[in-house]
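Have a look at this one.
One protein chain omitted, others in place.
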């Protein structure tokens, strides 16, 4: 199980807004069974590596369906083998530290 | 006003846990007047560019106070000049798209 | 064809050096037919999306073979559909600009 953050950035769009493209990419994710959490900087995915990579590829491809000729997709994968990482678990462990 | 996401990763720590280091870095941020939002993949900052860069540098330095010899800090800055970006505003604009 | 940059960072290693782990990851890449270029910040890959994702996954996995319990892998994919991106082509287009 990995927790990964993805951003998809279309290059050469009419204006500076990205929400239409991010929305389309998230619709693709809804069709996959990858759990996700939307943040103001990207989308955090939780799942097995292959599922996550498949979801990222589909998000990446969906942007080209919107008359875009170039896409830069960034992905940061956090993978831990001594315990299973989850979206909630990672936040919780830092919150606890702040309370100490 | 920019919205930026930062992750600080110490290299050469005793074990695989990062929460102690992230907790220390967030304590530094609390002392600055940069608004932030903790996610499971990083910390999202909202503020003027100079304030944000100062906050990131302090977060980065704080990890060295924990007997760490190497730190990799990643920062993604989103800066828009036709309207002011905020942590909440960016999430809201994508949520609206998903409702359409 | 995409051009992508990957960094693999092991968490919880004995010391601050990463070259052993990067070396192992590059050995995996040598076995795949993905073209690559080593830089001082990461490894740049050139190939079809699926080949590149497969190469990245193998690089990521190879670090766990070195008694590491956690790995953070970062990937930035640049994908252009109006012309084929290559490692050399991307550098060349910026160099030309600098000469103008």
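Order of writing sets the chain letters: A, B and C. Residues in each chain are counted from 1.
Here is the rule we go by: contacts are C-beta pairs under 8 Å (C-beta built on N, C-alpha and C of every residue); 3 or more make two chains touch, one makes a residue touch a chain.
No experiment lies behind these values; they were computed from the predicted model shown.
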item	value
Chains shown that the absent chain touches, full complex	A, B, C
Chain not shown, touching residues in chain C	3-5, 7, 16-17, 19-20, 22-23, 26-27, 37-42, 44, 74, 76, 78, 80, 82, 86-91, 93-98, 100
Residues belonging to chain B that touch the chain removed from view	49, 53, 57, 60, 64, 69-82
Those residues of chain A which, in the complete complex, touch the missing chain	9-18, 68-70, 72, 74
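Note that in this section only the chains that are shown with their structure count from here on.
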item	value
Chain contact topology (line, ring, star, complete or other)	complete
Interface composition of copies chain A and chain C: same or different, split at half	same
Chain nearest the overall Cα centroid	A
Superposition of chain B upon chain C: rotation angle, C-alpha, nearest 5 degrees	180
Interchain centroid distance [CA atoms averaged], chain A/chain B, Å	17
Mean-CA-position distance for chain C and chain B (Å)	24
Geometric centre distance via CA averages, chain C-chain A, whole Å	19
For chain B, residues contacting two or more additional chains	16-17, 74
